[in-house]
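Heads up, this is only part of the complex; the chains shown haven't been moved.
Chain lettering (A and B) follows the sequence in which the chains are written, and residue indices restart at 1 in each chain.
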Amino acid sequence: MVRGSWSKGLVLTCAVLGLALVAGNAARADIPKELYEALGIDRSASPKELYDALRKRYRDPAQGAGKGALAEYWEPIAMSSYLDPLSFYKPPASVKDIATRSECVSCHADETPGAVAAWKKSSHSNLNAIRNLSDGDPRAYKKKKLEQVEKNLRSMGKLGPKERLTEVNCMDCHVGVGAEKGDHRKDLRLPTADVCGTCHVQEFAERESERDTLTWPQDQWPKGRPSHALDYRANVETAIWAGMEEREIAEGCTACHINQNKCDTCHTRHQFSAAESRRPEACANCHNGVDHNEFENYMMSKHGAVYQLLGGDWDWDVHVQLKDAVSKGGQTGPTCALCHMEYKGRFGHNVVRKVRWAFNPTPAIADNLEHKWFRKRQEAWVTTCTKCHSESFSRAMLSQVDKGTKQGLWYEQEAAKVVQKLYDDGLMVGQKTNRPAPPAPEKDAAGAFYGLFWARGNNPSHVDRIHVEMWEHDLIKLYKGLAHFNPGNYTYSNGWAPLMGAYAEIQDANTQLREMADLKQQVAELSGQKRGDLLDLDSLQKKASFGGLGGGMVLVGSMALWGWRRRNRSNSASDEQ
Amino acid sequence: MVRGSWSKGLVLTCAVLGLALVAGNAARADIPKELYEALGIDRSASPKELYDALRKRYRDPAQGAGKGALAEYWEPIAMSSYLDPLSFYKPPASVKDIATRSECVSCHADETPGAVAAWKKSSHSNLNAIRNLSDGDPRAYKKKKLEQVEKNLRSMGKLGPKERLTEVNCMDCHVGVGAEKGDHRKDLRLPTADVCGTCHVQEFAERESERDTLTWPQDQWPKGRPSHALDYRANVETAIWAGMEEREIAEGCTACHINQNKCDTCHTRHQFSAAESRRPEACANCHNGVDHNEFENYMMSKHGAVYQLLGGDWDWDVHVQLKDAVSKGGQTGPTCALCHMEYKGRFGHNVVRKVRWAFNPTPAIADNLEHKWFRKRQEAWVTTCTKCHSESFSRAMLSQVDKGTKQGLWYEQEAAKVVQKLYDDGLMVGQKTNRPAPPAPEKDAAGAFYGLFWARGNNPSHVDRIHVEMWEHDLIKLYKGLAHFNPGNYTYSNGWAPLMGAYAEIQDANTQLREMADLKQQVAELSGQKRGDLLDLDSLQKKASFGGLGGGMVLVGSMALWGWRRRNRSNSASDEQ
């Protein structure tokens, strides 16, 4: 598109700025006031002021950026550069080229053709296609978005008053907005969320507001968690994650826990499609599996059935905004985005404003659902459900979610007591003979989370495992099944039936371990031993030999032989004592 | 559409009636004669006569309507109104509006816009679009359907001889066909299957005929079950369902078991699309999971692969009837509907006419497959399969289904004997010390169904659980995998391999429990006890303390504290003795 003359450009620019201010204010209304309060700025702040405050907090290690409080326990692997670029990415020393904007594209069309092909399909590659939309086009809302972006860049001094964005290419994200040249060895960066946020201040602010709106009244979770905005922090500050030796496995967890760091988990590089992230399969990339089977529950619910059966006719090309998906886009059933990005009728990138049970059901939540904080959020859900359902139906359904979740939690808590008592009584299998400590900073405990990811000798015992799976898998699946209205799943396939099975197995073990202890005691007494003799040192050593192959020397030996485990064993040597 | 003058209207009406009679007779041919016999009416009965007979039976508690034979044991929750409206729905006391036909729509376009948007996409919202189809249109069959509906309503006096249906809106289903006005507090109803059946007599009769065609020659199942027509009855007359305290979980089962009560499990409100229900994902909403994984089996079978890979070109807009899907609709592989709604070349809403193994494999079925009742149904399957496959291929495949299922059943039955003998010998873990009775009307038994949904102390024991999962999950998955030609699933992932694992674990437990009993006996003898002393009262009490935390007082205490469980505990207090 040929730009207008100077004078014409000025007129246009003024008009654009006028529009943008209006658009900006309207859009800004979706950014929760809690964010402005937390950042100590006014809602009337300029885009630059807002962005600078956001970016400062975003990059502050004291507020969650980087390796976190357990940094001393772990080291990055090669992939870490791509998971937390802010902390670990270094430009490639081997590539010497200094490239211009067009050289990036032309060279990488050969080097990484798939990436360039994706970018060419993106809006970024041709912004004039958006600018040229007629005002009557349903997609005209995208013009306003473009104007808002240009306003943001002007506010930051990254776009001249008369300049227009015609494309966003490799250089803008990987070197700097508007840069004309970049040195692979010096200038290359991997875009973090604040890089995307340079243009997309509104969306960045919405997302970052998760830190501010999620303030648990009884400290059920740390402030702002669990959320996308702090999901990397949640990951790296988990004791077993930091402590476990197998870093390639640990960084598997990280592969999802990077929404804090990057935007391309939902808007895949290099197409960065809003359309892509509107469909449930985008969320499914992380939200599936044993501890958060939201996708599976949704797809086999009536909601998901409607999506699968009738969704083919809905507006997936984002010709309308999410807020208009039902009224103008032909959508007749909910998607993840339609319900979870909405709060009291408005839509945005803060997806935790209606969170109540959060990641997993606990007594600290169950006991407080009548507190006004929880009640207010429940009312926000009623508003959401009544878009399609009657109020009485909505309340009946939401009540079933809460009560059913509590019913499952009751069984889990009963089992927890049985498991804890076995542990307190020293009756876990091998507890006194072959229970190595987990790697620091993790600490030994009954039914603990670490048992899902680490094992040595009789730690965790099978009972520990049943219990950790009970609360981390079965109970969560029950709750997620209830909350996504997938009855077959929460009663039968996952959730309730497995919870009953786990409870039964824990009770079985409890009875058997205590009967065995009793029998051992009887035999000891018959042998003329005094009570307690059974646990003297000789006996301990004798028994230790039972578990021999799980013990220290063999492990170390085989690892040395195969060289399969990481070198720095001094950190975790204690776990085999 | 402007209606014609009186005289023209009469002519048209006559023509329509003439057509309808022919169409009616032709269509009626798909209603099995067993239904007419059961209702004691003639095939030439008027629509009104047929409908009245159907409705009377449908609403008769003595024939399966409502709370069922175990009514005294359970109470509805809020959601029950929506699951069994006939029994539990009450109009909302809080909504005072008395609305006309158009007011329903206009007000709910604000109140529940999603519901109205769905209705606007339905055929119901604009019947003239169907009436105006040209005779050459492949969808012209829908005109005949509309004429049939109008004929039904005329027969019932709900449509004047000259009247035509132009739309079916909120009022027709939620107040009464043709009603002009409704009072929310007095007139509102939730449509049950007989409400849909007022217009759709044919389909209602087809569905209701499942009660009549499924008559098991050796009483393997109650008459007419398992079927969609009596699936609510099957649910509420299950002992553990009626007895379990956690009603929100129990009503999870119900969420699928409502085909008896409603039509919108397959034709989702308020679009009520025939197209929707023609795709496998519609059935998947209920037919998935551990005890009926038909959908998973289908999708990963060659049949499902063809659907997923080539189905994009098939007729999903229902431009042709199901019977013409292959010949005219471009369909080159089977869907659930194509095989299960067919019987000897005709299609209808009775989906149980070829049922043989039914819900789960049992000896009472396995032993009688050569009986003519089963043989006749097998031949009906051969007719179905030979639409695409040679007869010898079809017979080879069907034979593999039967033989493979029997092979799995053999292992399950062997395990059943081991489990029963452990129970008879009193050797289940905790059986003599901590096995509370299940809630009435359920009764204690080995490997029983209730163990999937209820647990307390050592009931069920782990062995009970393994066995109930073996017959309710693993064996069913084996059979469903075989019957849907998903070899990887039934040999490996579900079915055979898990059956072997369950058998092995039961054998393990059998050996270990008996060795332990033997050892205890030896120790008792060494202690100078007489045989049997081990089980005297003192000993029992001592052992009971092992299982302490699972016991009564703690349970009651914690429940009172949290208030998580239903108030009326007197019904089920006995389960903690």
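One rule holds for everything that comes next: a residue touches a chain if its C-beta (ideal position, glycine included) is under 8 Å from a C-beta of that chain, and two chains touch if they have at least 3 such contacts.
Only a predicted model underlies this, so the values are computations on that prediction, with no experimental measurement involved.
Whole-complex tally (this structure file, single sequence, 2 chains shown): 3 copies.
FYI, only the chains that are shown with their structure count from here on.
Work out the mean CA point of chain A and of chain B, and you get 37 Å between them. Interface residues of chain A, counted against chain B in their complex, comprise 300-302, 305-306, 308-310, 312, 326-327, 330-333, 363, 366-367, 386-390, 392-393, 395-397, 399-400, 403-404, 406-411, 413-414, 417-418, 421, 482, 485, 487-493, 496-497, 500-501, 503-505, 507-508, 510-512, 514-516, 518-519, 522-523, 526.
By the touch rule above, chain B contacts chain A in their complex via residues 77-79, 81-82, 92, 111-115, 117-118, 121, 246, 248-249, 251-256, 268, 271, 273, 275-276, 279, 281-282, 284-286, 288-291, 295, 316, 429-430, 433-434, 451-455, 457-458, 460-462, 464-465, 469, 516, 519-520, 523, 526-527, 542-543, 546-550, 554-555, 558-559, 562, 564-565.
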